[in-house]
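Have a look at this one before I ask anything.
Of the protein chains in this complex, one is absent; all others appear in place.
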Amino acid sequence: MAESLLGGSTGPGSGGLPELAAGRHPEGPESRPDEPGGNSLGGHGGHGGHGGHNLTGFVIFLASESLIFAALFAAYIVFKRSSPLWLPPGVEGLEVREPLINTLVLVSSSGVAWLAERALHRRQLGRFRLWWLLTMAMGSWFVLGQAREWMGLPFGLADGVFGACFYLLTGFHGLHVISGVLLMALMLWRSFQPGNYDGGEAGVTAVGLFWHFVDVIWIVLFALLYLWQDR
Amino acid sequence: MSDSVSTATGSGATSGPQGSGTPPDRRDPGLDRGAVVLVTLGVGLDLLASRWLMDQVPHWLPPQASTAAPLVDDLFGLEVGIGCFLLLGCTAVMVWTLLFDRTGRYDRDDGEPIEGNLTLEITWTLIPLVLVLLIAWQAIRVNGQLASLGGKVRVAGAAEALRLVGLEGVEEIAAAGGAPGVDAAAGAAAPDHSSALRPAQAGSAAAIAQASERSTAALAAAQRSSPRAAAGATVASPPAGPPPAELGPVVVIARQWSWEFIYPNGVRSGELHLPLNRPVRLRLLSLDVLHGLSIPAFRLRQDVVPGSVIDYRLTPSREGRYRLRDSLFSGAYFAANQTDVVVESEEAFSHWLETALASPLVPNPNLASDLWEQRLRQGNRGWATVAPAAPPLVNAPLDATAPHAG
Partner (left out) sequence: MSTAPIRFDPRVLRAPHPVPGAPDNWRRFFTFNTDAKVIGIQYIALALLFLLVGGLLAMIMRGELLTPPADLIDPTVYNGLYTMHGTVMLFLFLFPILNGFNNLLIPPMIGAPDMAFPRLNALAFWMFPLFGVILMASFLVPGGPASSGWWAYPPLSTQNPLGLLVNGQFLWILAVAISGVSSILGAVNFCTTIMRMRAPGMGWFRLPIFCWTALAAQTIQLAGLPVLTAGAVMLLFDLSFGTSFFRPEGGGDPMLYQHFFWFYSHPAVYVMVLPVFGFFSEIFPVYARKPLFGYHVVAIASFGIVLLSLIVWVHHMFTSGTPQWMRHLFMVTTMLIAVPTGIKVFAWLATLWRGKLWLTTAMLFAMGGVFNFIFAGITGVMLATVPVDVHVGNTYFVVGHFHTVIFSTITFGVYAAIYHWFAKFTGRMLYEGLGKVHFLLTFLAAQLNFLPMHWAGLMGMPRRVAAYDPEFALANVLASLGAFLLGVATIPFLLNLVSSWVRGARAPANPWQAIGLEWLLPSPPPAENFEHDVPTVISAPYGYGLGHPLVADQERYEARLQEA
């Protein structure tokens, strides 16, 4: 249920966007000049690829997506500052050590993803796949760590506004990490298709962007949930 | 004749329309005497019409029964006047073009290719800007004088709200209603309602007085954080003579679907009795969902928010019986959730309060419950709703048959 609500942002939305768009006109987006003043169609006319717009579309989408998180963060801050009730009875605060390790893994995975993109840019496909796979592994590690933390917590979703906020924020972010890993798997699979990068690397760039986005969100989340514990 | 005016002005202005931003004189006044006369006549008529409409405003509104009402009405009248002037002016332009700028059946020529006029565009940016800032300034002044909104304190649910206002007697009910997973209204509708309320009545005056001191302090502290409102409070007192002592706080409890008023001396009432010309402080709380306290004759309205206790001040200024309505949708029998405000002289009010104190608690007449019973009798058809809360037990029930003045 929750998934269907969040779905637009995680499931069909981000997963589908580059693919749906790229699918129709796989040919030649690189020939699209980015001239200002609206000359982007110049001379080529109609049916040619729309692929060059994928990144534009994806960036717009991410900007919009980030506002869901902004809204959730705002809710968290308002609740934390104004609620007459906060931590559930018997809960002192959150354990920071393991989440911190998790955080380091996730944040450094962004660097690894960047290495992968650079390798792809240099047409070093083997290295790209290696770094890419490592990024996926680090992302999965993070999700597993998150799941472990959830298992061990003494409060649940229905335990006051704190419990609700904690699970909603981490869960919603976790969904993004999972979809990021799935998108990377898709890109990895595609990298084995011959001629996949003839039309540019928009897909990988978009997923890389998504991954950095997910990381930045987590940094804010980590600061809000784990570091800012006193009221 | 008008046709000739139209062509005359047409030949006069090749540089595009000029004039002040108000629509009727968007013509070229400098060059054509006919146009000047016409525009002046138009603006004059527009002014007269707007003035006339402003005078009609009182006929559209309920009687003015609080000190807030004249302020609000004057502000509204000002807006009606300005709005009417603009609407008529713009309409005049459209009607003019409809009458005189229509093309012939087979004439497909183009009009004058006027692409813009910077002066004119700046004018009609500035005029609305000045107008709305003027209205806003006036509204801020009026709002400061009303200063009706007092402090607001967040509470964790109905039980804590009742504790804050000193009504612990009904706490258990509220707690049952407020527990997560149980519907507030269903809980409040529990049959032991009356038995739980009765002990609360005994000695409740002292408890309420004590608690009201505590909560007044809390609410005042909450209000101090917004200094403007506090500053406005000094303006709010009536202009002549020493301000009469404030009545209250009168605790107003909103439920699905009933109103209950509890006076500082412990009297519970189904209708709100207020002494004339004396400021009163209401302390609003809801035991279930959002409600709105709205008294059209007072021109005042305030949402009643579960999870908050809100203070609200007003001063009635006209004797009579007026409607008090729920203004924020609260579910199935929302429309039935209304009662009366009775404004009466100081003596009549004291007499009422004394009589009420001596009266036994009886269930207040409650239209929502009646309608619900009726629905159950007819086979409970219709879509789902929570059951109405049991009617509050009051010393002074609502006189449902008395006519109201607005």
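Just so it is clear, A and B label the chains in written order, and each chain counts residues from 1 on its own.
Keep this in mind: a contact is a pair of C-beta atoms (placed from the backbone, for glycine too) under 8 Å apart; a residue touches a chain by one contact, two chains touch by 3 or more.
Being a predicted model, the structure only gives us computed values, none of them experimental.
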Problem - Left-out chain, listing which of the shown chains it touches - result: A, B
Problem - From B:V36, B:L87 or B:A348, residue that would touch the chain that is not displayed - result: B:L87
Problem - Residue in contact with the excluded chain [from B:N143, B:S317 or B:S359] - result: B:N143
Practice task
Can you work out which residue in B:V36, B:A49 or B:A336 touches the chain that's missing from view?
Solution key: B:A336
Handout entry: Absent chain, residues of chain A that touch it
Key = 1-2, 4-9, 12-13, 16-17, 20-21, 23-24, 37-47, 50, 52-54, 56-57, 60-61, 63-68, 70-72, 75, 78-79, 82-86, 157-165, 168, 172
Completion exercise
Residue list for chain B contacting the dropped chain reads 10, 17, 21, 23, 26, 60-62, 68, 71-72, 75-76, 79-80, 83, 86-87, 90-91, 93-94, 97-98, 101-103, 107-117, 120-121, 124-125, 128-129, 131-133, 135-136, 139-140, 142-144, 146, 148-149, 152, 154-158, 178-181, 183-186, 225-226, 228-229, 232, 288-290, 292, 294, 296-297, 299-303, 305-308, 310, 323, 325-336, 338, 371, 375, 381-386, 404, 406
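Keep this in mind: only the chains that are shown with their structure count from here on.
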Problem - Inter-chain centre distance, chain A versus chain B - centres from mean C-alpha coordinates, in Å - result: 46
Completion exercise
Given the complex, residues on chain B that touch chain A span 154-156, 160, 180, 307
Handout entry: Interface residues, chain A side, partner chain B - complex
Key = 82-85, 158
